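Note that one protein chain of the assembly has been removed; the remaining protein chains are unaltered in position.
In this document, chain identifiers A and B correspond to the written order of the chains, with residue numbering beginning at 1 in each.
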Amino acid sequence: MSSGLRGRQDIERGQSVKKEVYKLTVNGQEYELALEPQWTLSHVLREKLGLTGTKEACKGGACGACTVLIDGKAVPSCMVLAVEQVGKSIETIEGLFRDGMHPLQGAWLEEFGAQCGFCSPGMIMSAKALLDRNPRPTETEIKEALAGNICICSNYEHIVNAVLVAAERIQETQRRRDHG
Amino acid sequence: MQSWSRRKGFKKLKGDGIMVDQLSVIGKSVRQKDGCPRVTGEAKFYSDVILPDMLYAKILRSPYPQADIVSIDTTKAEAVEGVKLVMSYRNFPKAFRRDVHYAGEHVAAVIAEDEETGEAALELIEIEYDPKPFVLSLEEAIKPDAPQVFQGQPNSHDWELSYYLSEKDPETGLYQKKELHDFHGFGDVKQGLKEADVIVEETGLKYAYCKSPAMNPRGCLMSYRNDKLTVYTHSQGMHHEKTVLAEVLGLSVSQVNYVSPFTGSSFGGKIAEPGDFNHPSHYLLIAGFATLVLQKPVKCAYTREEEMLCGWSRGSLSNVKLGFRNDGTLTTIDFDHWMEVGSGGDKWPVKNSLLATGTTLYSRNCKHMRGKIRYVHTNRFLSCGWQGYGAPEGHYAIETVMDAAAEKLGIDPVELRKINHMRAGDIDTGFDPLDYKSCFISASGITECLDAGAEEIDWHNQWKPPGEKTGRVRRGLGVAIFCMGAGRPGPGNSTSAMVKVYPDGTVNLISAIADLGQGQHTVQSQIAAETLGIPYRNVGIVCHDTDSTPWATIVANSCGTWVQGWATYEAAMDARRKLLYLAAPKLGVEPDELDIKDGIIFVQSDPEKKIDFADAFGPLGIYGGNHEIVGYYYHDNPHPRCLKEGKQGQLYIPKEKGAQFVSLDVDTRTGIISNVKVIVAQNVGRALNPKIVEGQFLNARHGVENAALGSDCIVDPRSGRLLNCNWIEYRPTSILDCEVTPIIIEKPEDPTHPFGATACGEGAACPTLAAFSNAIYNAIGVRIKETPFTPDKILLALGKTKGRK
Partner (left out) sequence: MQRFEHFNASTANEAVSILNEYGEHAKVIAGGTDLLGCLRDGIWPEPPRAIINLKTVSELNYIAEEDDGVRIGAVTTLAEVADSALIREKYASLGEAARRTASPLLRNIGTLAGNICQENRCWYYRYPNQLGGRIDCIRKGGKKCLAVQGDNRYHSIFGAVNKCIAVNPSDTAPALVALSARIETSQRVIDIDAFFTAKNGMKSTVLEEGEIVTAIFLPKADPGWRTAFKKIALRKTIDFSIVNCAVAVMMRDSSISAARICLNGVHNNPYRPLAAEEILIGRSLEDVAARAAGEEAIAHAKPLPMNRYKVQMAQELVVDTLLACGQE
């Protein structure tokens, strides 16, 4: 006969839960939230702010489903602590839907960029970070930028097409603005 | 922007009153009906639903691969502040067993206010185990002295429903007699091998125990309010699961509402049978019982590690012997196959391994067939069918040996397939029809797929035998074909749909058929729009839960488009007939003189005589009038169109079928494979939505994953623990790892579907491993018979390293 797991001491640590109030800026809006230090940003976005567009598929930084932009950089929000994001500008998929769909979202619909859709928010945010810094990416540059985003439905070819279409549209809009 | 897919159209088919040349919605890559929420993030998967006072379940798992639980003490865990319930076999015997059969099996659960409290409380549960001997591999488990996974049962089970078929009708070719036997087949294999000019044999073809793909780990959230249990989850078949769950929980069926509008991909692997320990669906019972007891919402969501552990696996071992005439005619197949089911799982997939054999894929010339199939228990996590449901394993074995045969016969591998693959009208003696002894295959087009793929990869110019390859990096080309089951055409595969037509010309399609990302909601909407003659944008879909929808079949076995397609079509036709019946008197004609286009009802012989839907409906008021027309159809296979000339004993059986080619480079010094290209060519009859069909073909990547990226559930040999239980050590294919080129072939010879479409879903997973293995052989001249084809195996095959002792 042998016993299973060892019993765990210091449950008291779990009982005296410390929450302090932090200010987080998400999609241009400031929120005051009581946060526990070990909460990841993805957990806080989803469960405390109800912004469930950001998905959690692995919670290990290995799949990119939780990608958000922090100060313009695409990061896996399951691998950063919410309490450490004070003073930063956080952008989620919900933030793209302003004055209608972002060109990436429209392109995603046209090119069938989403099959089950679970990777789509993270994939779109990674693509946005790419287009913000490189408005005319090649196919290779797109793949390298999205290399941290897994699509289990294997929809990569459609996704690349969607990014190319979106880039074209954004450039076209820019051209019209410049000339008009 | 590059367009990389091609469709090769052939003749057009005239359908049932609907002129296919005039199709306006079918055949177009319209946008996903429910695409917007997916790209805006508004789509609520079960894990996105957050309810007030929600509690969280955390599961305690066994450290032993085989043990009895001697005692369990949950007092300390229960005393933790924030813990609401601790569950085990003692208070919830339907959800937890007293014996464990794989390392990591669930033994208890804590329901708590937050996850941290739940995790901490788990550690206070005291369990005394009595560990027992265990067995961790298929090869070990089939040995006679292996420890028994289930006491009193041998580990290896012969498949119980093998039949011997005989008495072929000289006119139809269908078998007339089917008797239970210890193998499945027909003819006389011994005789066949004796008469064969060339025999090719391979043993020990191993398909490693790999994991079903799922982007969203499984789980559920349940809430019990006002005498109603709402189940938020992912489901491939809401209605059946609801019925089973209600029974297990002791509720009536009407008290349970299943909500599953979005599923984060499942590829067949998330089929749930609550209460059945052979299915990894205990999250339903944990949350269900806890919700009922606590009267608060309970979320039981797997982590990625739990999904890696509990989600279904699959793996097998095969021996194959093929007998040929000198001209390449494949006359005899002798097939031995063992499928690992772990400590549970579903035994049915093993039958599908036969799809690649003389029962179906090679039934054209095969006169003698012996398929001896077994399923084997081990002390590993559950295994079952997903994306191919047993067929990929069979195809891997047969198509690898076909490649060896091509070499021995001196025939090009593509030509050898062309000589032997099934054609439309050939016989299928597989298990799908159940009640039928054998059936006619409704369509093929495999030759056209081979030709298209060969052209794309420049096979005839680029293919060279391995002996001619030189240099450090060697390129190899491989090919494999497949055919996969598509629904169960005999009785037992049923579904329904409802269509509501409104006076403003819009329609709601009410259908519970699950959209896992494979596009069902879109395609069914297209069928409804086409049948009713209205624009696609005028169709809405109501699909979210079981309360609001009629029964729909499970999406499995690639049957959604086909089986549900009939239901949608007939329901729309039902509504259409009612609508035209209303319209006819207003136009002074008979209903069958009318047609509908772009939402306008017109007289076919005088199109200027027309009215819109509102006029057809007539005046509406608060007290009455026709506010809606409801069309409904309950479809039970087979549909009359599936019978040859309407004859009851002569069933057409549709198949998913096609060819794949793989090109890859092998570095003979490091064993690394790179530059992987997969060409996927399938005959879909008609692509109802080409982009969706392409998306299905892209799933060939899963085969690449299984082939090259180390897809193997690696367990520690001494403790049975799953060592690569995350997405870093078990590698889903990334955007950089291979290229896939889909080629859609439309050969409209299939009468079994309203618009001539046949399945495409699981097929992409079937031939990839064989094509990959064949490409490696073509590159380096050594056949690696065990997946995954990792560098260590390649270097060993090349003699660069010595083997294990």
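Note that in this section a contact is a pair of C-beta atoms (placed from the backbone, for glycine too) under 8 Å apart; a residue touches a chain by one contact, two chains touch by 3 or more.
Everything quoted here is computed from the prediction, not taken from an experiment.
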Among B:K408, B:H460, B:K597 or B:R669, residue touching the chain not depicted: B:R669
Option touching the unshown chain, where A:E84, A:E139 or A:E172 are the choices: A:E84
Touch residues of chain A, complete complex, unshown partner: 4-5, 13-14, 17-18, 36-38, 40, 59-62, 64, 67, 73-76, 79-81, 83-84, 126, 144-145, 147-149
Residues in chain B touching the chain absent from view: 58-59, 61-64, 103-104, 116, 119-120, 303, 305-306, 309, 669-672, 708-710, 714, 716-719, 721-726, 728-729, 731, 733-737, 790-792, 795-796, 800-802, 804-805
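By definition in this document, only the chains that are shown with their structure count from here on.
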Distance from chain B to chain A - Cα centre to Cα centre, in angstrom: 30
Complex contacts: residues of chain A adjacent to chain B: 1-8, 11, 14-15, 36, 38, 46-47, 50-60, 62-63, 65, 92-94, 96-97, 101, 105, 108-121, 124, 139, 143-144, 146-147, 149-161, 164-165, 168
Residue ranges of chain B touching chain A (in the complex, touch as defined): 1-2, 4, 29, 31-32, 35-45, 47-48, 50, 60, 62-63, 70, 76, 80-82, 116-117, 120-121, 123-131, 213-217, 262-265, 303-304, 516-519, 691-692, 694-695, 698-702, 726-728, 732-736, 739-740, 742
